[in-house]
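The other protein chains are all here in position, but one chain of the complex has been omitted.
Our next item is chain A:
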Amino acid sequence: MPNLTLVLFLSTLLFSSSFAFQSDELLLDDEEFGLEGGSHPRSPEPVITDSPPKQTPSIRRRYSDPDLDSKIQFTLEHAFGDSDFSSAGTFSARLKTWSHGGQTLTKLRFSRNEFSDEEKDAFQNLLKGDDFYRIRLPSNVVTPPGREYVIASVRARCLPRDGLDEHIVIHMDGANILAVSYGSPGACPYPRQLKLPGKWTFNSHTILKSSEQAPRTPIFTEEILGSSENMEGEAEAPVERSFWAKYWMYLIPLGLIVMNAVTQASNMAEEQPAGSQGQAPAAIQRGSAPRRR
């Protein structure tokens, strides 16, 4: 029986939602980032924005921990429509190296740069033209840009709400970024209405997702089969259903007949008050009785 529950557990795992991600979701918090950053205090956001756009994301690794955890940074770059990519923010995370050689990213932090004035103009143009706002990430965070950049894009009109809401899902495989999903956290139905953002600040949600393991196919060994068979044997003993549930199909016609008979009998009683023996069968026979005479 424990085996059975195990199998059931496995099968419920199958049905469980695919959103079982290994993630660390956090809104941007500069101060916390500063704390996480350790000894190197990072320059405030506007500085990065003002700095000339970097074409390759920078990586700084600091071996703060004796185990193989290392801090890692990679840049989010954006492009307005068909423009070139420029730096838009920085991800920092902890790269954990497991004993079996695998690497995973944990504690992802994201600091988004403010839009500069030119970028605001460019974004407004995008909004007018219902064009694409594109972002890209390196496909490998250890040796950026890896093989190729991972690009995602969204219609610019999907982003503005109160501020600019963005939702970034990064699909990881070890230290590789497979794909990034980018968009607004809510719905963005077509036709998209032109709406300028109230505030030019980004409200970012980031999620890291790694691959989900497929549950193993349930293997029914002899024992499990035996127990399940027993179970079925029990199940085959009919569950005691209520009387009504079992025989309703007979009871309803019977009830109708009885009712019919009763009404007929009562009618007859009115007609022949003297004939006190007016039973239903007799009443039915009455019709044919005169014919015989």
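Everything that follows uses one rule, which is that a contact is a pair of C-beta atoms (placed from the backbone, for glycine too) under 8 Å apart; a residue touches a chain by one contact, two chains touch by 3 or more; residues count from 1.
One rule holds in what follows: contacts and distances are computed from a predicted model.
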Per UniProt, the name of the complex member that is left out, chosen from "Transmembrane channel-like protein", "ER membrane protein complex subunit 1", "EKC/KEOPS complex subunit CGI121" or "Trafficking protein particle complex subunit": "ER membrane protein complex subunit 1"
Listed residues A:Arg147, A:Lys195 or A:Lys246, member touching the removed chain: A:Arg147
Identified contact with the non-displayed chain, of A:Gln193, A:Gln213 or A:Ser242: A:Gln213
Residue among A:Ser70, A:Ser92 or A:Ser184 that touches the chain left out of view: A:Ser184
For chain A, the residues touching the chain missing from this view: 4, 7-8, 11, 14-15, 17-19, 82, 130, 132, 134, 139-140, 146-155, 158, 167, 169, 171, 173-174, 176-179, 181-190, 192, 209, 211-220, 222, 225-226, 228-229, 231-232, 235, 239, 291
